[in-house]
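Yeah, one chain of the complex is gone here, protein chain that is, but the others are all in their spots.
Chain naming follows the written order as A and B, and within any one chain the residues start at number 1.
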């Protein structure tokens, strides 16, 4: 505790605060620009961290992580182009809200949910990093495999109206994740002799293509209609549409609490990631709601659920890093580099040998939360104006940024090809009702799913009876089956209710 | 949607079978003794996809879980046009990138999309690419000192 107080003294200096602010602002802007994101921010900042003092460098990287996670909600809400897969559930309700003229309300809710989730999760990290990490070690490959399978089924079943199509999309995601050199035998799989595919398809250009480029094509096709709508709602006179009302706060606080918890747990476990966290939270909120059928048409709770979990994952993914030296996310891996660069070794020794340094980082993380609130609050007002710009002027800029974001990942034109190929796939899956987000989540956790599956086969010696020694795995196995059954039943009921309503409700395009 | 589901189920089913029978055996070698086959997981996903798409076709044939409004078409003319136009712009831009310089590719991308989407004001067509490229150049090359291309 004393260390933490001293930590604040170290962080609350103009230089460090400046770099935290630079990190948060840069992350927020990059996150808010479609096509750019965390990956871009990190790529441009690694060289910078060489020249900064350790705390400032690390604070800046953490700022980028937090800022981009919150910023990616902006493009998701305003343009329906989530910067990262983890913000895709934000778009599900955020974009309809923006189209109803309530962009500022959605942006504010997204920001508040982000900051609260982020702040609480940081506190969890500070209080419980060491013990939690020890518990996380109990989760071996067998357990992890069951948890991954459960998450994928739950998300696949929930996204979209048809569970069948959701599961097909998820399976496709896992399939695409198997492309590349297989880690055990080094046998190339489905690479068609292309060296570029040896390390598999890169997520960044794939996500940019599916989430942003494909969406821009669809909007390009509906440009006139979208612009007319924008004219109509741009000047909403109701002040309640621009802020979060007390009634909404009351409804959203429990949602944010749950989202934070889900995000924090998901962040600690290896190999799940922010997109799983935000989707689980969104799904859980939808299931718990009294009006699940209204989700997807502009429910403010949807935005709160997704964003709180999305941001809660960031600090808790540092738990395994600080306690054990194992990176839980991409940013955490980069952070190791930054720490090592300044002569620090993340892991159990860091707490003993460098307690002040750890406290400084904690203090910087808490400051970053507060700065995020300020930067985001100032920024969202500005970004909300984007909605007035005619869509035909937005598309060229977005496509251009997408190309830069995709190219920077590997510095090769191959990334652009990947982006375009998946843009095409994204376009058709959008039109045919296959959830492209489920696809992406399948792709993200696919490598871990396969790896843990194969590890489990070896650890269990190909003997199903040995599963008896893994009660957590059995629990999640049962949960998976129950979920499939439950979702199938409630989907059927939902369809029946909509069929009954469809006489009264005017036809909507989805 | 019903008809679209049937067709997409058919296509996916055929795709899955093609993968299982031809592509995976041709593109993934078998592992030596003692290894878990690298084909295992790709095969499993493809079996799942083939099975699920068969189910999808069956359901769409019998009309389970569809509402009357699902009969409407899923593809709109204007969206397909936008797809074609933007694909064309990207084709030109990628070609320029490969055989000419990246700067031209960037200009072609922005200007091409603007024109394809119906922007005709000369001022916008000149100012927008100049502005965007200038900003990118300033931020990445000058401010951050990283080289993109």
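Keep this in mind: contacts are C-beta pairs under 8 Å (C-beta built on N, C-alpha and C of every residue); 3 or more make two chains touch, one makes a residue touch a chain.
Quick note on the criterion: contacts and distances are computed from a predicted model.
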Not-shown chain resolves in UniProt (candidates "Nitrite/sulfite reductase", "Hydantoinase/oxoprolinase family protein", "3-isopropylmalate dehydratase large subunit" or "Tripartite-type tricarboxylate transporter, receptor component TctC") to "Tripartite-type tricarboxylate transporter, receptor component TctC"
Sole contact to the chain not displayed, among A:181, A:393, A:424 or A:467:
A:181
Touching the left-out chain: which of A:123, A:230, A:432 or A:459?
A:459
The listed residue (B:34, B:63 or B:122) that touches the chain absent from the view is B:34
Even though one chain is not shown, subunit A touches it at residues 42-43, 46-47, 50, 137-141, 181, 183-188, 193, 195-196, 198-199, 270, 324-327, 333-334, 336-337, 339-345, 347-349, 410-412, 447, 451, 454-455, 458-459, 461
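The rule we apply is simple: only the chains that are shown with their structure count from here on.
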Per the centroid of Cα atoms for each chain, what is the distance between subunit A and subunit B, given in Å?
21
Going by the contact rule set out above, which residues of subunit A touch subunit B in the complex?
43-45, 47-48, 162, 164-165, 167-168, 171-172, 174-175, 178, 182, 184-185, 187-192, 216-218, 220-223, 392-393, 395-397, 399-400, 403-404, 407-408, 411, 413, 416-417, 420, 427, 431-434, 450, 453-454, 457-458, 491-492, 495, 498-499, 502, 507
Taking the touch rule as given, give the residues of subunit B at its contact with subunit A in the complex, in rising order.
1, 4-5, 8, 12, 23-24, 27-29, 31-32, 35-36, 38-42, 45-46, 48-49, 52-53, 55-56, 59, 65-69, 72, 74-76, 78-83, 85-86, 90, 94, 97-98, 106, 109-111, 113-114, 116-119, 124, 128, 132, 136, 140, 144-146, 148-149
